[in-house]
Structures are given as structure tokens and as C-alpha cells.
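Note that one protein chain is taken out, while the other chains of the complex remain in position.
To keep things simple, chains are lettered A, B and C as they appear, and every chain counts its residues starting from 1.
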Amino acid sequence: MEHFALWLGGFLTLGIFSFLYKDNPWYKLTEAIYVGISAGYFVVVYFWDNFYSKFWIGVFPHKRLNEAGELIAGVEPDYWLIVGGVLGLLMLMRLLPKVGWISRWPLAFIVGATAGLWLINYFASFVMVQIQNTVTPLFGADYSASLFVIVGNIVVAVGTFTGLIYFFFSKEHRGAFGGAARVGIFFLMITFGASFGYTVMSRMSLLIGRIDFLFGDWLGMIK
Amino acid sequence: MPSHPTTSRPSHPAMLLILFTFFLLPCIVLAQTEVGQTNIEGTPIVPDSEQIVAAPVTSLIAADHKYDDGEMIELSWVPSIDDQLVDGKVIGYKVYRLEDDGEPQMITELAPGSNAYNDQSVERGKLYSYFVSALSSNAETPSVRTAPIEPQREWLNYELLNVLIMALVLGGAVIYFIETARRGKKLFVRKIAGLEAVDEAIGRATEMGRPILFIPGILDMDDVQTLAALTILGRIARIIADYDTKIFMPVSRSLVMTAGRETIKASYQAAGRPDAYSDDMVTYITDEQFGYVAAVDGIMVRERPATVFLLGAFFAESLILAETGNSVGAIQIAGTARPAQLPFFIAACDFTLIGEELFAASAYLSGEPKQMGSLKGQDVGKAIAMAAILIGILTVTIGDSWDVEWIQNITTGLTEIFSTK
Amino acid sequence: MKRQVPLIITFLIGMIMIFSFFIPPLEGLEQTCSLFFDVIAVFAFFLGGGNLMRIHINKLRRRKKDWGFSIVTLGGFIIMLAAGLLKIGNPGGIAASPTTEGALLQEIFTYVFLPLQSTMYALLAFFVASASYRAFRAKNREATILLIAAFVILLGRTPFGMMLTAWIPESFSVLQVPNMAIWIMNSPNLAGQRAIMIGIGLGVISMSLRLILGIERTYLGDESA
Partner (left out) sequence: MSTKAKEILALAMIFAFSLIFYIGKVLGWEAVRFSTTVSLIVILLVALSLLWILILTIRGRLVERRIVFLYVGIAVALPLFMTLSQKITISPEVEAVYNTLEELPEGSKVLVSFDYDPPSAPELQPMAEAFLYYCFEHDLKVIMMGLWPQGPMQANLAIEKVLSDEKIKSKNLKYGEDYVNLGFQAGYEFVIQRMGSDFRSMFPTDYRGTPYEQIPLVKNVKNFSNIDYCFNLSSGFPGTREWVQIAVDRYGVTLGAGNTAVQAPQMYPFMRAGQLVGLLGGMVGAAEFEFLTKWIGKGTKFMISQSFAHVIVIAFIIIGNVAFFRSKRKTGLKR
């Protein structure tokens, strides 16, 4: 069994890596296995976690007994969940061509809820918090900052300001405004460059793990 | 500063031995033989004379938590004077609650040094009173009981009033400009390069006779970026229907599949070509992130799309998809609001919609005045943000440096407006 | 009915969600909605899973190109369902969780799924290199800035970068590559991130409003759009 598992792991790993050379039957096979298994796995997880644990148990709770065999209070069925179930069933109406349009109702519900929820959440945590965090004394509280930090503070302020100018839609990027927008782009580019450079490292360690599996666990060439 | 947990030990081993033999051992034996005399922790109950008694906590206050649905009571107190890091007698606290003057029930146990607890297991319409016991190694000292209190429900969270007002201002600005535009006022919107390229990218696919691939990210319909991707899909599908090009949209969520089909179908109907639409344009693959990527990579190298749209929420897979798309020579237009993934799109795609541009794209592509109006409304938000940053930084810096009161007041005011607690 | 009801639903739910943020008695609504969403998603899974089966069965029946691989996909899918839902190959039988150790589902997860997932993830290492090779070229001013920032950060996080500038005296330690890398991360990078985030927040507000007000309605299959 252990031999089989190792060879299987090696086979699948090399199959994916073979894609780097070009598309080939080996990759297609691993891809087919991956898609089938992962889709099945998610059906199972969704079924037990969402449908069974959240919906079914929510509507029909287990009678929970304590050690003495008495019913523990507080496991009232949550009939609200039935609304969710009904919306889910409406979704399935798509399968019937005649009433298929009714599946737009649950979609409309989801879109409304998502839009409303994120509108306010993004507003609070992306707009308000960020503005608040940007407002800091340039020289540090009571002049405590070093020159290094002061330069940093000024850069943050200027960068945020000009970055926002870049995103302005209703004004052509021309003249002084265009110049500021250009500075904004520079800041965005530094941001992108920095996060790219930053991520290179962590990506390499992923590969190291796989190579270690191939030559270490599988073939025993490194110990 | 964290400190090592200190235990007070008798200084001499012999003392320990004596203590053990004469006090603790009988206690343990006693505790084991007489079931029911042990409390929950298994600490033996000892005769009064041996107790190490800690001073009780003082100034215990129970108050209703403001601005909630009546589901929390806040307790605070001054810790026992014997609660000290070194050689303190207190080893913890127990919080007891009396519901409608019933029997006291322990609701939680806290570490030494605690001086507050939020009781979240309360219900409206019941009266609660509390007391807190200071625990020593073998005794409990209860505090005075608080007066009974009932958790209150509030209908509006005044703490968030500033957020509400700011949201109304911004929402109002968006709606105002939508209305202005609807009434026929011409509003200027600058060109967005990535979106100007959409027509050309679709045209290219038509010329080459190759399909267009649309990837709506890997999150479900409960993410705004997916919604943004779908609104853009509506516009793009309309153009594609006009050009009579093939579109293919593999998705990783069943709901996105359903919504994607609705969207494309409607666009084809609007273009007057409902017959050209087929459900096979949108295919579900798998919910799993990298399984989906494996399949999409395969589709890319096999179908060799001329144009690839990568719009929505992307995670680590962004670069795998974009690089594969690039290797098959596709024109790629990408967009996401996840800052961490933007650099990869910038590096590997021809055009990238950065954050806000993704959400503006559908309005921009529609070309309708009222949609454009909403973009203008966004700019009001940016102007407010910029003004707040500018004024805020200036006043806080000057106010800090020269101690000018009215300038400091401005800072305080601004901070209050933009605080979210 | 077909057109108006969905728009009304979106409007009402959207508005309720926005205001529930400020009304304490409605605090739990967010959880309730996400619970609803989970339940709807499970039902939708019938559509998605069904679609997956249908496509591959079609491929098989019509003997389309690469139909052999469709058998594999279908087989994998069905085995997982059998192992997870009917709990075939589960030592504890139908009552036990399919994710306990020794269960077929868990075995497949550990020995097939995990290697596939981590290898696919590891491909990133290659693509990061090829993307840097192709894209980090000093084509214009913006690209040059991108390149320099990436280069400094990359160098600053390797021992190599440390050695490179270790000779710089302590009083000018700001100029040592690792310190420059930290400064870039903390200052200009932060500024860019903030600008992007504020922009995103505003973009979401505007788009969500368009959706809630029914100005944007393509997703609902509205033909007039």
C-alpha cells in the first residue's frame, strides 16, 4: 500500500509538471483525475457541511439528551432556514423550461444581499479606515520621528493622494492634474513591483516541497 | 510584557514534604473517598482554618452594552488587591450570575489580572445580577452583588451615525449624478485603456476564427468582484453576439454558471440572435481552486483562444492562468480588486483593470449616460477622501507642532467623522 | 412578473442589508443571509454537478476527441460520491464521518488530491520566473519603476542582497538593500495599496448602488439592457 501511494504521488506530480513541457496525454490524464475527484469531494463536503449540518439539522434538530436522558432545552428548530430551502428549490426550477424564469428570484436575492452587504462593508473598511489611517502627523507625535520616518510619512501621504488622482474618471489626465496622476501611477507601479518581488520567495518554497517529495520521500535520494 | 507564570513555592523542600503529608494528602484521600465533595476543578474543599483567603474584587459594575439588540451586559471591576504577578494569592476569578433572582450560576472563569467580562448569553426581558469571586488556591471570596439589570435593545447604532451619514452623502452623490445624466446633461468620462481595447480584442478573435475565453474569478456569487465580472460579461457578450464570435466560459461555481448563462442568454436576445445562444457556452468544472486551474490551463492550450478575459476575484492562480494565456498568444484583459494579485496581471496581461476600474467597467462599456453618471458620483467620493487626507495631515501636523487649539479641533472632528470604532 | 419581481427583490434585500448595519436588532441578518446563500449553493450544485456529468457523458456517447479522459473524470466523480455520500469503503459504516482516518474518501484526499493540489500550486514557481523574465523589462518609465521596486525587494530578502551592501557603514544603513526593501514595503507600497483600496471601496459602492437601483440589470437576463 505504501509503495503504491508513493508511486501514485510521483506519477501525479510528474504528470502535472509535464504540462510545463507541453500539453500531453499524461497531463490530460492527471487533469481528468483532478477534476473528477475535486468536484466529487466538494459535492460531499457541501452536502454534509451545508445541507446536512446547517440546513437539515437546523430544521430538524437532533433530540439532544443529557446523561440522565432528559431533553436539553435550546435546540429549537430554526424554521427561517426553510426560506433558504425554498429559494434553493426555486433555483432548481431551471430544469423545467416552462417555469425556468423563476430561478431568477433566488439570483436576485443573492445579488441584492451581496451588493447591500459589501457596499457598506467595503465602505467602512476600505474607505473610512484607510482615510483615517492616512491622517498621521508627518513629523511623528511630538517631533519624535527620525528623518527616515518623516520621509516615509511624506511619501505615504503624497502617494495616497496622487494615487487617488490617477483613479479620477471625470477629468482628463492633462496639465498639472495629469502630472499628478502620473506620479500616482509611479506609486502604483512601485506597489506592484514590491508585491511581486515579495511573492517570488514564497512561491519558490512550494516547489522546493514538491521536489523534496520526488527525490526524498519517493526515490530516497535525499535524506 | 509577558511574564513567566510564577508559582509560589515553599522555599524549602522539607516544608513541601510536611505540607504534603499533613494537609494535602488527607485532603486528596478525603476528596477521593467522598464523592460529591469535590467541586468541578477537583480542588479539595478544606476546613476554613486552612484557607488562603484573597481580598474580594471591588467596584463591580454591570452595565448594558450600548447599541445592540439587548444581547450583552458589560461587567467591570477593580481586581482584588491580592492579585499580583509576584506572590499573588489570586489564581483567577469566577463570574456568577443570578437570573431573575434565581440561584447563582457560574458563567465563566477568568485568568488573574482580569478586570472585565462581557456576558453575551443574556436575553431581553430578564433581570440579571452578578457577583465575582476571587479564587485563591483553595478558597473563593465573593464580591458584593450588583443591582439587577435588564439588557436593553436600541434601534439605531448611534456610534455608527457618522458612517451612515457619510454613506448617505456618497450614495446621494452617485444617485444625483445618475439623475443629472438621465436628464440629458453630458458628463465627461476619461478613457480607460483596458476597456477601449475590448472591441479590438473581440474583433481580433473574430478575424482569427478563434474563441474568446471568459474567466469570472474563482469566488461565488457572494463576492462583489464576481458580480462586477458578470455585469461586464453582459456588455461583452452583447458585442460578441454582434460579431458572431464564439465565447466560452468555464466556471468554478454552480451559481456563477447559472448566472453566467442568464447573462449571456439575455445579451444574445438583446442582440436579436437568441438562436445563436447555447447553454454549452458556460460550463461548470469544479469548485476546487487548482483543479479548476488545471482544467482551464488545458482548455487554453487546446482551444487556443484569441482573447482571454480574466475578471473577478483571483488568488494564487492568477499568474498560472495569465502565463498560460500569454503562452498561447492570446490578448488578455484582466481585472481584479485583490491588490496582491494585480502585479501578476500587470506582468502577464496586455491590459489590466486596477481595482476601481473593474467596478466601473460595466458602466463605462454600456456608454449609457446614467451609468456614466454613477462614475462621476464615485469621483465625489475620491474628492472627499483627498480633501480629508490633505486637511487631516496638515492640521494634525501643524496642530501637533504649534499647539493651536482650533486646528487640533479640526483634526479631532475629522477623526470622528472617519472613525468606524 | 418575470421582469419586475427580481428587480424588486434585489432592491428590497439590498436596502435591508445596507441598513441592517446600523440597526442592532438586525445584526444577525448577515449570518442568516450567508446561511441562506450556503443552502441555495447546495441546491445549485445539482445544476453544476449535473452539468459536469452531462458534458462528459455527451463526450463519451459521441466519441468526441479525448473521450477516454471523460471516463476518468466521471469515474473519479462517482467514486468520490460513493465514498462520501453512500460512505462506501468507510470503516465506521454509514454512521461515521467520511473524513475519518482510513475512510476511502480520506485516503483519496490524502494520496490523490493533496499531491495534485500542491503540485499545481508549485507550478507558480516556474511561472513567476518566466513572468519576471518576460515582463520585467525597462520598456518605459513605469515598467522601469516596477522593475526596480521588484528587484530591490527580491534582493533584500536574500542573503545575497545582504552581502552585496554589507560594506555600507551603520550610519548609512538606510542604503543597505534589506533596509531599502523594508522601506519600500512600508512607505510607497503602503501608499499605493491605500489608494487602490479607497478606489475599490468607492467602486463597490457605485456598482452596488447601480445593481440595487436596478440600473444595472444584465445579470438578470433583462432583455432591454
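Just so we're on the same page, contacts are C-beta pairs under 8 Å (C-beta built on N, C-alpha and C of every residue); 3 or more make two chains touch, one makes a residue touch a chain.
Just so it is clear, the structure is predicted and the values come from calculations on it, not from any experiment.
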- Touching partners, among the displayed chains, of the absent chain: A, B, C
- Among C:Ile13, C:Ile40, C:Val72 or C:Val128, single out the residue that touches the unshown chain. C:Val128
- Message: Tell me which of C:Arg157, C:Arg194 or C:Arg210 is the one touching the absent chain.
- Response: C:Arg157
- Out of A:Leu8, A:Val183 or A:Met204, only one touches the absent chain, namely A:Met204
- Query: Please identify, in ascending order, the residues of subunit B that touch the omitted chain?
  - Reply: 1-5, 41, 91-92, 108-114, 327
- Query: If the missing chain were put back, which residues of subunit C would it touch?
  - Reply: 114, 118, 121, 125-126, 128-130, 132-134, 136-139, 147, 150-151, 154-155, 157-160, 182, 185
- Query: So that we can see where the missing chain sits, which residues of subunit A does it touch?
  - Reply: 6-7, 10, 14, 20-21, 24, 198-202, 204-209, 211-212, 215-216, 218-223
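Operating definition for what follows: only the chains that are shown with their structure count from here on.
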- Message: Let me spell it out: compute each chain's centre from its C-alpha atoms, then which one is farthest from subunit B's centre?
- Response: C
- Task: Could you grab the centroid distance between subunit A and subunit C? Build each centroid from C-alpha atoms only and quote it in angstrom.
- Result: 4
- Could you tell me the distance, in whole angstrom, between the mean C-alpha positions of subunit A and subunit B? 12
- Item | Shared-contact residues (touching 2 or more other chains) in subunit C | 18, 21, 37, 40-41, 44-47, 49, 52, 116, 120-121, 123-124, 128, 132, 146, 193, 196-200, 202, 204-205, 207-209, 211, 219-221
- For subunit A, residues that touch 2 or more chains besides their own: 16, 19, 28, 30-31, 34-35, 37-39, 41-42, 46, 91, 94, 104, 107, 110-111, 113, 115, 118-120, 122-125, 127, 131, 134, 157, 160, 164, 167, 188, 191-193, 195-196, 199
- Note on the structure: Interface with subunit A, subunit B side, in the complex: residues 163, 166-167, 170, 187-190, 192, 221-224, 227, 255, 258-259, 262, 285-288, 290-291, 294-295, 297-298, 301-302, 339-340, 342-344, 346-347, 354-357, 360, 375-376, 378-379, 381-382, 385-386, 388-390, 392-393, 396-397, 400-401, 411, 414-415, 418-420
- Message: If we count contacts the way the header does, which residues on subunit A are in touch with subunit C in the complex?
- Response: 5, 8-9, 12-13, 16-17, 19-20, 28-48, 50-51, 54-55, 58, 80-81, 83-85, 87-89, 91-92, 94-95, 101, 104-113, 115-127, 130-131, 133-134, 148, 151-153, 155-160, 162-164, 166-167, 184-201, 203-204, 206-207, 209-210, 213
- Message: Residue numbers of subunit C touching subunit A in their complex, please.
- Response: 2, 5-7, 9-18, 21, 30, 32-33, 35-47, 49, 52, 66, 69-70, 72-81, 83-85, 97-98, 105, 108-109, 111-113, 115-116, 118-126, 128, 132, 141-143, 145-154, 157, 174, 181, 183-202, 204-205, 207-209, 211-212, 219-221
